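To start, the structure itself, in C-alpha cells.
Only a single protein chain was left out; the remaining protein chains are all shown in position.
In order of appearance the chains are A and B, and numbering begins at 1 in each one.
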Amino acid sequence: MSAGTEFDAPTRPVAPARTSARDSSASWRLTDRIGLALAWTLGVGFLLVTGGIVLYLMIQGVRFVKPELFVTSPSAGFSESETGGFLDPLIGTFAMVVIGMSIAFPLGLGIAVWLSEYGNPSWAARITESVIEMLAGTPSIVFALFGMLLFQSPILGFFSQSMDGVVYGRSFLVAGIMLSFIALPLIVANVREGLQAIPGHVREASYAVGKTKIATTRRVLLPAARPSVMTGAMLGVGRIIGDTAVIILLLGATLKMVPANHTPILGALQGTGSTLTSFVYQNAPTGEANQPEKAFAAAFVLLSLVLILNVAVNITVRRGRKMAWGS
Amino acid sequence: MAHPSVDPLAADRGSNGDRRAERLLGALVAITVALVLAMIVFVLREGWPSFAHNGWSWFGGGGNVDRQTEAIFTSANFNRSWVYEFHAWPIIWGTLLVAGLAVAVSFVAALFVAVFVVEFAPDWMRFILEPVIRLLASIPSVIMGLLGVLLVVPFINDVLIDDEARRSVKYIVSLNGYSLLSGVFVLSLMVAPLMVAVFVDGLRSVPRNWLEGSLGLGINRWRTFWKIGVRTARPALVAGTVLATARALGEVVMLAMVCGGVGFAPNPKDGLIFFLEPTKPIAAAILQSAEELTSPPMRDTIFAMASILLLSSLALSLAGWAAKQPMKKYGVRA
Partner (left out) sequence: MTKKTTGLAAATVVALAAVPATTQAATIVGSGSSASTPYVEALYAAYKKVDKKNTFTFNANNGNAGAKDVQEGRSAFAIQTRPPQPSDSGLRYSKLFLDALTISVNPANKLDNLPVKSVKDIFTATQTEWSAFPESGLTSPIQPFGRVATAGLFTYFTSAVLEGAPTASSVTPVDKDGEVAVAVSKNPNAIGYVGLANSKPASGVKRLKLNGIEATPATIKNLKYPLSRYAWIVLPANSPNKAATKFADWVRSSYEAGVVLKKAGAVPAFNATKKSKKK
C-alpha cells in the first residue's frame, strides 16, 4: 500500500484493500454487532429475493418455452395452441436495440468525448452536463408523451405511417428514437468515467509523438477506455430491452409486425409491432390477449437476455478493473 | 470537466482535423441539448392550459380526481364545452408517498448492503452479491409488475389485512392488497439495487489510510467504517438517492398495476391501515389516461401531469449536481 496523499487522483483500488484487522465481532459494542448482523441479513435477503424472482420466472417460463416459439409469429387466436410464438416481438426487441443504439451510441460517445476532452467554453460544458443528468432522471413516460407529440406533426411524417396527411406517430423508428434518449445518459456517464480515469500522462505521451487531440482520443483514449464504453453500451441496451412505457405508447399495440408500406425493411420500421416487454404486457393474465403460457415463456426469454447482458457487463467491468491505471 | 492539466501543444490546436472534430462534437452536443430543452418547452407548453385554468388549485385537493379526469375527457367526447377542472393533490401525494417511502426504505437497506459488500462480506459472497444486485436492478418493470399482481398483492390481502380493517374504511376505499404497501415494496426492490451500486462505488473510493488511521486507534471495523467510510462517501449517498428517486418518480407500468389506481390520498391518521390504502402516482395516472390523448382538454391535463414529473426530475438533477460538488475534491465519483 503506497502512502499516497494526493486524493485528487482518480483512484480506483485495483483489488480493494480491505481493512485487514482480524478483530472478532464478539468484542464489539452491541449496537455495532446489531449493525453487522443487519448488514448480513439484508445482503442475504437481497440474494434470496433476486434468486426467488429468477427461479419463479424460470420455473414458470421454462415449462412453456419451446423452440418453435422462437420461429413462429404471433397469430391472432384464442387458445395457447393458436396464438403462435414470439418471433415478431424478438425481432422487435432486436430492432429497438439496433435503432436506439445506432443513435445513442455515437451520440453518447461524442458527447462524452467532448465533455471529457474538450468541454469549452466551460459554461456550455456545465449546461451539457446538467442536461444529460436531467435526461437520466426523466421518466420514460414523459419521453413517450413527447415522442407522440413530436412525431404526429406532419413534417416528421416520414418516421411513421401517414394517411391522407394524417400522421400516425407510432412506429419502430419513433419508439427507437425516443428510447435512444433513455440509453444516452448511461453511455455518456460510463464513457466519460472511463476517459477521466485515464491519467493525463497518457495523453501527454501521445501529444509528444505529434498526435493531434482527436487522433489521441481515437487511437489512444477510446481504446483504453473500451471496458467503460462497452459497459455503458450494454447498460444502455439493458434499459432499451426492459422499457415498457415508451413501447406501449409509441410502438402501437399490434403483436405482429405490421409494415406501413411495401418498401422492404424501411416499411417495417415505419410500421408498428411489439417487443418482448409489450408481448409480456399483452399476454400476461393481466393483459388483453391473456395467453399466460406465452407470456411466461416470453418473460423467461426476456429475463435470460437481461441475465446474459449482466454477465457480459460483469466480465467487462472485471476486465476493466484489471487494466486500471495503477500509479 | 476537461482535463485542465493536459493541453496539447499550441501547434496541434491549430490543426485542421482537430478543429473540425471539435466543431462536429460541439454540434452533436448542441443538438442534443437543444432537443432536450425543446422537450421541456413543448411539454410545459402543452400542459399550460390545464395549469392556467386551475391556477394554484391545480396542486390542491378538492373533489375526486378520478371523477375530474372523467369529466375532462368526456366533455370533449360529448361535444360539451371543455372542462379543465383538475385538483391533483391526491396523485401528487400518492407520488410523494410511494417514491418517498420506497426511497427511504431502499436507502437504509442499500446502505447496509453496500457497507456489507465493500467491507464485511466474504469474498465468495461479494462475488455473487454484486452481479445479483445488478441483475435485480435490470429486471424489466413489466415483469416486476406481473410478480406484484400475482404474488405480492394477494399475499398482502390474505395475510396482512383483516375484515376489521376493511370494514373501518369500506365506504371510502377497499383494502384488497392493491395498496401503497405493495407499490412501495416492489418499487424498493427496483430502486434499492441502483442505490447499492452507487453507494458501493462511493464507499470503495474512500481513501484507505483514513480508515486505517481509525483502526490503528483500536476502533473496531464496523464503527470505523460506519463513522468514517460512510461519512466520507456522503455525497455518493446523496447522488445514489437522487438517482433512485428519479427512477421511483418515473416508474410507470409496475405502479399502475399494483397500487390500486384510485386517486385517493392515503391518510396517515388512519394508523397502520394507511399503508394498505390504495393510491395512484402521477406516472400511473398518465398511463391510465394516455388512451384519451385524442381529447384536447385531457391531452392538456396529461401534459400538465407530465410537466410536474419533468420539473421534479429537473429539480432532482440539480440537487444531485450540487451534492456531487464537495465530493470532487476527494476524487470520489459517483
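We take it that a contact is a pair of C-beta atoms (placed from the backbone, for glycine too) under 8 Å apart; a residue touches a chain by one contact, two chains touch by 3 or more.
Here the structure is a predicted model, which means the values were calculated and not measured.
K.L.:
Can you tell me which of A:S116, A:Q161, A:T275 or A:N310 touches the chain that was removed from the display?
P.N.:
With A:S116, A:Q161, A:T275 or A:N310 as choices, the missing chain is touched by A:Q161.
K.L.:
Using the definition of touch stated at the top, determine which of A:L42, A:A125 or A:A260 touches the missing chain.
P.N.:
For the chain that is not drawn, the touching residue is A:A260.
K.L.:
Against the chain that's been left off, what residues of subunit B make contact? List them.
P.N.:
Considering the whole complex, subunit B reaches the absent chain at 20-21, 24, 64, 66-67, 69-70, 73, 76-79, 149-150, 153-154, 157, 163, 166-167, 170-174, 176-178, 256-257, 260-262, 264, 278, 287-289, 291-295.
K.L.:
Tell me where the left-out chain touches subunit A, residue by residue.
P.N.:
Residues of subunit A in touch with the missing chain: 75-78, 102, 106, 109, 158, 161, 163-166, 168, 170, 218, 252-256, 258-263, 266, 271-272, 282, 284-290.
In this text, only the chains that are shown with their structure count from here on.
K.L.:
What is the distance in Å between the mean C-alpha positions of subunit A and subunit B?
P.N.:
17
K.L.:
Tell me, which parts of subunit A touch subunit B in their complex?
P.N.:
1, 3, 7-13, 16-19, 21, 23, 25, 27-29, 32-33, 35-36, 38-40, 42-43, 45-47, 49-51, 53-54, 56-57, 107, 110-111, 113-120, 122, 124-125, 127-146, 148-150, 184, 193, 196, 200, 203-204, 207, 210-216, 238-239, 241-245, 248-249, 277, 280-281, 284-286, 295, 299, 302-303, 306-307, 309-311, 313-314
K.L.:
Taking the touch rule as given, give the residues of subunit B at its contact with subunit A in the complex, in rising order.
P.N.:
Touch residues, subunit B against subunit A: 1-3, 5-6, 8-9, 12-13, 15, 17-18, 21-22, 24-26, 28-29, 32-33, 36-37, 39, 42-43, 46, 109, 112-113, 115-121, 125, 128-136, 138-143, 145-147, 149-151, 189, 192-193, 196, 204-205, 207-209, 211-212, 215, 220-226, 242-243, 246-247, 249-253, 257, 283, 286-287, 290, 293, 302-303, 306, 309-310, 313-314, 316-318, 320-321, 329-331, 333.
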